[in-house]
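Of the protein chains in this complex, all but one are displayed in their positions.
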Amino acid sequence: MNTPVTFFQKYLLIGMLVLLMAAGVWVIGQALHEDDPDRAKTETGRMTTPPLKTTPLYQEAGVFQGRDQRSRFVDLRQAGTRRLAEYYDRRAYPGAPPYIPHPVESDMKTDFEACSSCHENGGFVPTFQAFAPVTPHAAYRNCRQCHVPQATETLLVANQWQTTAPPAIGRAALPGGPPPIPHGLHMRENCSACHAGPAAPVEIRTSHPERLSCRQCHVPAETALDFARPGEQP
Amino acid sequence: MVSRRIFIKNMALSSAVVAAQSLLPGVLFPSASFGAAASGLTWHKTPCRFCGVGCGLLVGIDSGRAVAVKGDPASAVNKGLCCVKGYHSVQALYGKDRLRSAQMRKNGRLVDVPLSEALDAVADHFKKTIAAHGKDSVAIYGSGQWTIPDGYVAAKLFKGCLGTNNVEANARLCMASAVTGFLTSFGLDEPMGCYEDIDHADVFILWGNNMAEMHPVLFSRLLERRQHHKRTLIVDLATRTTRTSFAADKSILFEPQTDLAIANCIAYQIIKDGRVNRSFVEKHVAFKKGHTDIGYGLEDGFHFKDEATPTDFAGYAAFLEDYTPEKVASLTGVSAADLRYLAALYGDPNRKVVSFWCMGMNQHTRGTWINNLVYNLHLLVGKISRPGNGPFSLTGQPSACGTVREVGTLTHKLPHGVVMNEAARKKAAEIWQVPVENIDPKPSHHTVSMFRALDSGAIRMMWIQVTNPMVTMPKLKRYRDAAKKEGRFIVVSDVYPTPTTDIADVVLPSAMWIEREGMYGNSERRTQHFQQLVEPPGEAMSDTLQIIEVARRMGFGDKFPQDPKTHIREIWEEYRRFHDGPKHGMAPYEVLLQRPGVIWPFHEGRETKWRYHAETDPAAKGSSFDFYGKPDHRAWIWARPYEPAPEVPDREYPFWLCTGRVLEHWHSGSMTRRIPVLHRAVPEAYAELHPDDATRLGVRSGERIRLVTRRGSLEMTVAVDQRGRPARGHVFVPFFDEALLINEVTLDAYCPISKQPDYKKCAVKVERV
Partner (left out) sequence: MPVKSYLAFSHEGRYPHMIARLEQCDGVSVYPAENRNVAVVVTSSDDESSEQRVKSALEAIVDIHCLTLVFGYADPAPFAV
């Protein structure tokens, strides 16, 4: 059946498909959230209009510092607007330490206290009008050993550096299954630092931050090979 | 940056795949469509290219390019952590202006020529120069970034084949005082302990060493030790307030050069407090004194030879009477209470003490002395050669120990022993298969003297590899003018254009780091091997092969018969023969391949982590300490006085000038300034002033000042309370910036024993522009 389709019909089809997809995503979301009585309380409103505070730099608003675990989960459900593209923009390659994109108060110290006041627990930083990303390795104390601010945008000499693409996301083995971890875990053992809370890039934010045992379901992909008995090919 | 386009395309693709899967359950796409998850990324071990800490890295290789770095968790050095330079080190391979082709100067301009033509010209010029001016008119100047095979073939060609001792390396500017310090105190070079000392020590005394910036990964280990071991103390003894001072438990500032008096004062107080470990001193220590008022090497043809005169404990104690805390306090600016506190830390039998130092003590006109004086403290209290107790001299370059100190690419050295020693010459001649008469028994020029000889015309041709002396020599203008004189021929092997390639007659493009196979040796006697992981650009060739190619063209092919595929292994196995035995045995090639570094002495399959004690060192005799480096099997305590610096601030030049590094840049910056994140972090050099001095001069951060010394002047931007805070009356300037060459104004005074220049002290005038 080779009847030509007009552009109007084409767009109609597109529209239908998009609707269908949206419906599918909604259904999946419903299914995932079925066992979640707190879902209705999710304060997505705070994502777009974060509470303004007049506290100075490094005095962070402390959304994660609830006394009981319950409030922690609610806070972890806050949604920010940070994108994965921005996340990778700050790194020379996937896994590289990001540079510091904001001015720093002192260049003279190793700066553990100053950095950790925002980046240990995260939360909204009024000075920068942004949610602070959380470090996945809070035990290291000499932050400025690896993270440096940028004093200029220009280069002395261009660099022909190329890197590989970041790990692909959402590759569950079965539809609806838990995706394996596509990156190394060294210095990134704390999953919720990057995958939960308002500073998590939206593309990789988990839908279920309350489940703290991430690696119960998500396991690292250590090899691309299938199992084979000794002496046999996979 | 991760290529934004690649990333977004990847995102676009995976979103579309997810959409397709929700519309058509079970749809499959070929896995090759999915970016890195299905790419051929493989990880390979290598030591870091930069400093002497020698972190183990895992470099990610994909499609023939280095694309990522992570710390090697299996490495005992860094345990998986790197610093910002290490994480971005692979980007140094891809600067746009990498040298891909050889260049020769024709009509005053460097023009591209085929590599073989340039190598022919180099060999030809060596032959002509030797024929016209004798064998000592040619020289090679390398560095602590030479791999072990590079340095080995250089020493073999120049000392063994050409018969000249004109072999030096920039480690002379960096480690020479540490070497002479070890040799005079212990008779053998390099630390007795290893980094594992950090995991056992209670007190860390940092002598003029900003570890938080210069050895950041080790400093993190110190901080980690303090986290887990609450009685840990870090004391920063310095002339400038730095990140290290802020992180330390106690920061003590002293006047430049007075560290000599501080060390003697601590010794005085240890004796006065009765904290001397008498049995250790009686059994294992001898007392010596040397010449005093020994000069500063400022005049051409300067010559000095030290002699050890025996003395005893009583004589040594009498010598120290001049160094009471009260007297020393007024000289040094350190309070008598702080001096007694330091003595109490060293003397406390219940605390394990490690002293760390690097350039502050080595780049010192009394560098050998101050090294001796810190060893004295550890020897007086017997805190040495045991886990958590020991003096630890850090290095600045990845293979200053491995190549310069162990292979011996210094004028007086051979891979084993010194040229003055007949047995050492015989051993070298036998392994190199050259007549023993080839090896000259007289050392020729150390680095400063070598460049002065280039000026006078005694040296006519110099081959410079992996170093940038036209940024790093003190009193730079004199030596740049020397290199540009008529009748001088300079060959430079490097990876980027630098001020040194600017004055070259021939430029050879080098294959760097993981573009070739090699080994580095770090501060803790750890030898680390790396494979070639990527192809070098254009015609770039490793320094080892460049030297072998030139040697073959000069008719020494029979001495360099190595197969290009296996030459590194062949060279390593030949070199190992020099160090056979329990005192310096090196690991076989296969062992180096498997492990993330091996500490020498490697004897009967085991590393020796702590030397000079029978429990840990198979070469030590008896049941406890055995300082077998000296013929009397004792370590030597030296009576060395305080002597002032050659140029001190006066009415005309009222400030001290100190130079150094920053965390982000490594040495002359030719690599790190081509790494985007590092250049953007610290784009240019600056002059640090104390806030009070800045107020007095009426300048603020960002404004311009002129620094004037007796050698010249330089305009720079002021930085007040940014990276560091110099003491009042001091100026600090980092030396990485080739556009702001601070070495134009530094002084070329050096330690008469080690011949290492002092970049930390000269007098300067500061003018508002």
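Letters A and B name the chains as they come in the text, with residue numbers starting at 1 for each one.
Note that in this section contacts are C-beta pairs under 8 Å (C-beta built on N, C-alpha and C of every residue); 3 or more make two chains touch, one makes a residue touch a chain.
Just so you know, these numbers come straight off a predicted model, no measurement behind them.
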item	value
Of B:Met11, B:Ala247, B:Ala400 or B:Leu714, the one touching the omitted chain in the full complex	B:Met11
Among A:Thr110, A:Gln145, A:Asn159 or A:Thr206, the residue in touch with the chain that has been omitted	A:Asn159
Residues of chain B in contact with the chain not shown	1, 3-5, 8-9, 11-13, 15-17, 19-20, 23-24, 26-30, 33, 676
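Simple rule for what comes next: only the chains that are shown with their structure count from here on.
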item	value
Whole-Å gap separating chain A and chain B, where each centre is the average of the chain's CA atoms	41
Complex contact set, residues of chain B against chain A	1-4, 6-11, 14, 18-19, 21-23, 25, 34-39, 41, 60, 62, 65, 67-71, 73, 80-84, 87-88, 91, 94-97, 212, 216-217, 219-220, 223-224, 227, 241-243, 246-247, 496, 663-664, 673-683, 721-725
Residue ranges of chain A touching chain B (in the complex, touch as defined)	17, 20-21, 24-25, 28, 84-85, 88-97, 99, 107-110, 139-142, 144-171, 175, 182, 184, 186-187, 203, 221, 224
